[in-house]
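The complex appears here without one of its protein chains, the remainder shown in place.
Labels A and B are assigned to the chains in the order they are written; within every chain, residues are numbered from 1.
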Amino acid sequence: MIEVKEIKTPRRIPFFGMVMGMVTVFKHAFQKPVTVQYPEKKDDQGDRFRYRIYLSTDDCVGCTLCEQVCPNLSITMMTHDKDNPRNKRKIYPSVNFGTCTVCRNCEEICPTDAIYLKDVFETSRTRNSFFYNPVELEKDEGDVIK
Amino acid sequence: MENGLEKKYIELNMGPQHPSTHGVLRLKLLLDGETVKHVEPVIGYLHRNAEKICELDYYCDSLIYFDRMDYVAAMNMEIGYLEAAEKLLAIEPTERVKWIRVVMAELGRIASHLVWAGAFGLDLGMLTPFFYFFEEREKILNIFTEVSGSRQETNYMSIGGVYQDFNDKIIYKIREFLKQFPKKLEEAYSLFVKNDIFISRTKGIGILEPEVALSYGVTGPMLRASGVPYDVRKDAPYLVYDKLNFDIPISKGKDVLSRFIVRFEEMRQSVKIVQQALDKIPDGPYFNPKAKKSLMIRLRGEGDVYARTESPKGEFGVHLIGDGTVKPYRVHVRSPSFKNLSILPYLSRDVLIADMVAISGSIDLVFGEVDR
Partner (left out) sequence: MNLLTRIADIFGFLGHFPAYAIAYIVETLIVIIFGTVAVAGMVYLFRKYMARVQIRIGPNRVGKFGLLQVMADGLKLFQKESIMPSGRDDLAYKVAPVMVFIGLMMGFVFIPYGPLAWFGSLTVTHSDVSLVILFALIAIMPIGEILSGIASNNKYAMLGALRGVAKDISFEVPMMLSILSVVVMASANVTNPLDLNGIIQAQSIPFIILEPLGFIIFFISMIARASQSPFDMGESDSELVTGNTTEYSGLRFGMFYLGLFGTIFLGSMIVSIMYLGGYNGPEVGYLGFVWLLIKTMILVVITLTVWLSMPRVRIDKFVNFGWKILLPLSFIQLIAAGFLTLGGIA
């Protein structure tokens, strides 16, 4: 059974509606602006907002699952000399934030929760320095010097 | 010509960088003075090869490319893909997931129609209502952020489930939004339909007869504004739409104005659906254990499926062929914007340029979806 509702054009009085529209528009001038002045004031992002990928090299076992699941090859594995008994091959993910779409597949698939995302989003860089190696992925955003 | 003079038309290129073309549509116009004699849409400026890339990725990864097809209603695109993928991989989403998806889809539909209405106002020269619509849309996007962590390209759904469960805060936020939304919607609605200039710009413009619309494959609000009550949510219910009580808005006007009022009525119906669905969400797991996150890249599918859903633009169909490996063999998308765009040359014969802009605005084009 299909419920169908036919919509008719609402009735209007000539020119009166235009004047009422102008009044409506004018009234909004006294409303508080909804935009915020960005660097001074930051909007609440919500609990689940994530952007920056972090890596805990102590936990990473070098399973390359994150590399496989990454939809657009933003993650590549990279040799990094660190004494980690669980990571015999000494390979760790490195991330190109220039192409990362923040799909969070890497975070979800990681068996040891070594790779995780945080709500840091102010990561503007010059054009060729979006590539983060494992050491930089471990640091906070402020400590990464490019 | 009778007087021996050859009639010459002006050739005008509208786009791909033109203020009125949504995205990167290029229109080649033949003009006789102000009258449009012929329109030839040229597409492909946003072609990103999404279908082919999907074939090179795992089933779970293709979602982000579907997010970017209709980027103003990413949730609906995800549902469209998952309807096909879950059928192919034989993973049924749990009951709770189905209800959550309905809530998200309808919020996405409202968000998409709000963008359309604002952009349509801009096409006709109304500068201000655009911002009122975007204020409301921003509230929906805040809900999306709360739910999924991203504003627009949400990547919220996953095969057999969703990214994270609903909680009380989210439901409270959605209810708060629904409480104030209808009033704002009616206010903005009256800004348009009570305005004589707006009526004179839209009424009787771009008349699309239902037979023509059906023969061109037009779907969605475009078709319903021509008086054909076709809606996949009712005709072939997916998710839990058969358990919900809502109407299909149609209009007998067949013109640009009726497309406008039909879309507004759809938003009102969507509010109704979300309210019902929020009351009925059952408890349960938020993903199917067969598709748990660590198994994401090992899902194998074999077969040939086609699934259709009702996206804000129209019927969104996804055709998947699996050959038993972890990656699909073929992904094809029937995108509603592309099919609806094909009607533009027919509708804009012998109309003025201003009407042509109004007609192309009323189609609701999103170029991520047309070009894919």
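Going forward, a contact is a pair of C-beta atoms (placed from the backbone, for glycine too) under 8 Å apart; a residue touches a chain by one contact, two chains touch by 3 or more.
Note that the structure is a prediction, hence the values are computed from the model and not measured.
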item	value
Absent-chain contact - pick from B:Arg68, B:Arg201 or B:Lys313	B:Arg201
Option touching the unshown chain, where B:Gly125, B:Gly284 or B:Gly303 are the choices	B:Gly125
Interface with the undisplayed chain - residues on subunit B	10, 12, 18-20, 31, 33-34, 121-128, 130-132, 135, 191, 195, 197-198, 200-201, 352-355, 357
Subunit A residues touching the omitted chain (full complex)	18, 21-22, 24-26, 28-35, 37
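Basically, only the chains that are shown with their structure count from here on.
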item	value
Sites on subunit A touched by subunit B in the complex	2-10, 12, 14-18, 20-21, 24-25, 28, 34, 45-50, 65, 68-72, 101-105, 108-109, 111
Subunit A-facing residues of subunit B, complex	53, 57-58, 60-65, 128, 132, 135, 138, 142, 145-150, 153, 155, 163-164, 169, 187, 190-191, 193-197, 199, 203, 229, 234-235, 246-253, 257-258, 261-262, 265, 293-294, 296-297
